[in-house]
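Note that this complex is displayed minus one protein chain, with the remaining chains in position.
Then we have chain A:
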Amino acid sequence: MTKLKRIFIYVFLSASAIVSIFPFLWMITSSTNRSIDVTKGKLLPGKYLLENLDKAFNDVDILPALLNSAKISILTTLLAMLIASLAGYGFEIFKSKAKDVVFSILLISMMIPFAALMVPLYRMFGTISQTVPILGIDTISSVILPTVTTAFLIFFFRQSTKMFPKDMLEAGRIDGLNELGVFFRIYVPTMKTSYAAAAIITFMSSWNNYLWPLVVLQSPEKRTIPLLISSLGSSYAPDYGVIMTVILIATLPTAIVFFLMQKHFVAGMTGSVK
């Protein structure tokens, strides 16, 4: 390879990396500056982080939004893991022609855009509100229920199950475990890495979900982090320092999860395509 080409590669990749990282750096330094410094284009860290944090927790009231987001994302992730892995396991271990047909029909749901579901779902939950308010509009369950089961995750677990040593299941049955026992005692512990990958992907998309919570969560005290950021972002007199602090706090959980479990994350993304 020629030297010129080498140089080009490094310059190109460095430029791409800088462009990718720059908004993060700006977010971090801005969270330590006053709004006025941010507008002036200050790029160096300041000493107003504590003040911004104070405003984020006391004026903007970030804590309830964080708790709402945490509740929704954790519940969604746990339920999604249970439902999707049971199904993926069922489709692969108890394979039959009829089930394969059902499986292909479920896959069609991946093509359905959420925008098309939003209106009928909103009306469904409106009807549910009248009889079972706890499941209706403006509740955590109305956010979780429509998003918790995805054909993508079922597909992911089915693909992962293909690699699972089936003899282990037979051994469990001989030891007297029932089918659910085999699943929870043998399959779940062996598939830890698949669960990790699937859980990260699910947690992140739930933590960042915007459109559906925007539709169903109507009272301000119910709003999640993306809804809070969106309303701060559209205010007429934005306090840039505080907004960047809020975004920083909101990004931290997903960034930490990502850096700790980068391999699992990538496995979760690409696992089902291979």
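Keep this in mind: a contact is a pair of C-beta atoms (placed from the backbone, for glycine too) under 8 Å apart; a residue touches a chain by one contact, two chains touch by 3 or more; residues count from 1.
Quick note on the criterion: contacts and distances are computed from a predicted model.
Undergrad: Consult the UniProt record of the chain that does not appear here and report its protein name from "NADH-quinone oxidoreductase subunit L", "Lactose/L-arabinose transport system permease protein", "Sulfate adenylyltransferase subunit 2" or "Extracellular solute-binding protein".
TA: "Lactose/L-arabinose transport system permease protein"
Undergrad: Considering the complete complex, identify which of A:L4, A:L44, A:M111 or A:A237 is in touch with the unshown chain.
TA: Answering carefully, the residue with contact to the hidden chain is A:M111.
Undergrad: Consider the whole complex, including the chain that is not shown, and state which of A:Q159, A:T193 or A:N208 touches that chain.
TA: Considering all chains, including the one not shown, the answer is A:N208.
Undergrad: Touching the absent chain in the whole complex: find that residue among A:N58, A:S104 or A:S230.
TA: A:S230
Undergrad: Of A:L49, A:M124, A:L177 or A:A196, which one is in contact with the hidden chain?
TA: A:M124
Undergrad: Could you pull out which residues of chain A are in touch with the chain that's been left out?
TA: Residues 5, 9, 12-14, 16-17, 19-21, 23-24, 26-27, 38-39, 41, 43, 83-84, 86-87, 89-91, 93-96, 99, 102, 106, 109, 111-124, 126, 145-146, 148-149, 151, 154, 179, 183, 204, 207-208, 210-211, 215, 225-226, 229-230, 232-234, 238, 240, 243-244, 247, 250-251, 254-255, 258, 262, 265-266, 269-270, 273-274 of chain A touch the chain absent from view.
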